[in-house]
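First, the structure itself, so that you have it in front of you.
With one protein chain withheld, the remaining protein chains of the complex are depicted in position.
Then we have chain A:
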Amino acid sequence: MSTEHHIKLPEGSIEKTTTTLNLGPTHPATHGVFQNILELDGERIVSAEQTVGYIHRAFEKLAERRPLYQITTLTDRLNYCSSPINNMGWHLTCEKLLGVKTPKRVDYLRVIIMELSRISDHLICNSVVGVDSGAFTGFLYVMQYRELIYEIYEEVCGSRLTTNMGRIGGFERNFTNVAWEKLERFMAEYPAVLKEFEHLFNRNRIFMERTIGAGPISAERALNYGFTGPNLRAAGVDYDVRVHTPYSSYEDFEFDIPVGSTGDCYDRFLVRNGEMWQSLRIIEQAYRKIQDMKGAEADVYHADAPEYYLPEKKDVYTKMEALIWHFKIVMGETEIPPGEVYQAVEGGNGELGFYLISDGGRTPYRLHFRRPCFIYYQAYSELTKGAMLSDAIIVMSSLNLIAGEMDA
């Protein structure tokens, strides 16, 4: 319920009264279940009030009753456009707490998967910005490459959207040849597609008119609002968790941080496009690094940490040790050290943080997700104040609001 019922019309308005418009919770243009109560002066927005929580699923509470390896499935459902990043972030958090050191190859495999998900995340966001400004073609055009990314996920872990990928210490199985072939195909074909996508939008007059100056934010305000990720970088701040607090061996890669200047929809769009190019660069480097590995190192896909790494199922059925460890892990017989960990990863939307408190029990004592979406969505009313109604939609899609991440 809106608390501000009697909003004064701005000076010079020709309207007699403001109009209240309920945008959402199930409006097709909101791309997710959240509500905005807009007060309109004609077509200009006087104020916007956001309501979130429609798909709150109490993940933090649920996590207090689940052993570490069962929480991965909860993280899938945060930002479901890039679930593997969330999964890897969670594994990294556990590994930090447990002191598990992963081999380089695992790190690089993770980097490949995380950058693929970043591409699929940005791809959806940017093409949906296109859809909301009236250009459907781009969205349909890139969809088959998101499909290809999902096929790679499928080869690696068996599922597509809510991936539940990997385990504490590495991956559940090695990448198959089909996965590598698909990755090679992606690396070969995707640059041309992204280029074409950029041709469709970057200098498109209609698109530029719609996005330039829509929902701008200054660097100072963005920082004060806790913006991270592409939305912060679009405002001109070169903060990237991958560079500032490297995890999963990101320090081994050469890449740039694209930044914008005005923080409007157009800059956010360009930053995301730029990041996709950088992600491709990272994937290529990681691919080459893995191809160059020789000997035993070239086959390893998990850390040597039997007390935490759930063994492969076929080993459980055939090997004594694997069966024992499987049993111990599932029954909660392995030692979880008490401690307090904050681990952040650069998610599709920004700094995705996991704050984990362990009291030595089998389950976390407390787990808190720092969800970038939730934090920057509160700036929405400031971003849209005085803008047109149609801008409200495009600002929402260019912020890449994911209801799952917002509501946890």
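Quick note on the criterion: a residue touches a chain if its C-beta (ideal position, glycine included) is under 8 Å from a C-beta of that chain, and two chains touch if they have at least 3 such contacts; residues count from 1.
Operating definition for what follows: contacts and distances are computed from a predicted model.
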{"item": "Record-based protein name (UniProt) of the chain missing from this complex, from \"Sugar ABC transporter ATP-binding protein\", \"ABC transmembrane type-1 domain-containing protein\", \"Imelysin\" or \"NADH-quinone oxidoreductase subunit C\"", "value": "\"NADH-quinone oxidoreductase subunit C\""}
{"item": "Options A:224, A:291 or A:318, residue touching the unrepresented chain", "value": "A:224"}
{"item": "Touching residue (missing chain; options A:43, A:238, A:297 or A:321)", "value": "A:238"}
{"item": "Residues of chain A in contact with the chain not shown", "value": "1, 3, 52-53, 56, 58, 60-62, 64-65, 96, 221, 223-226, 237-239, 243-246, 251-259, 261, 274, 332, 336, 339-342, 344, 351, 353, 355, 357, 359-363, 365-366, 368, 370, 374-375, 377-379, 407-408"}
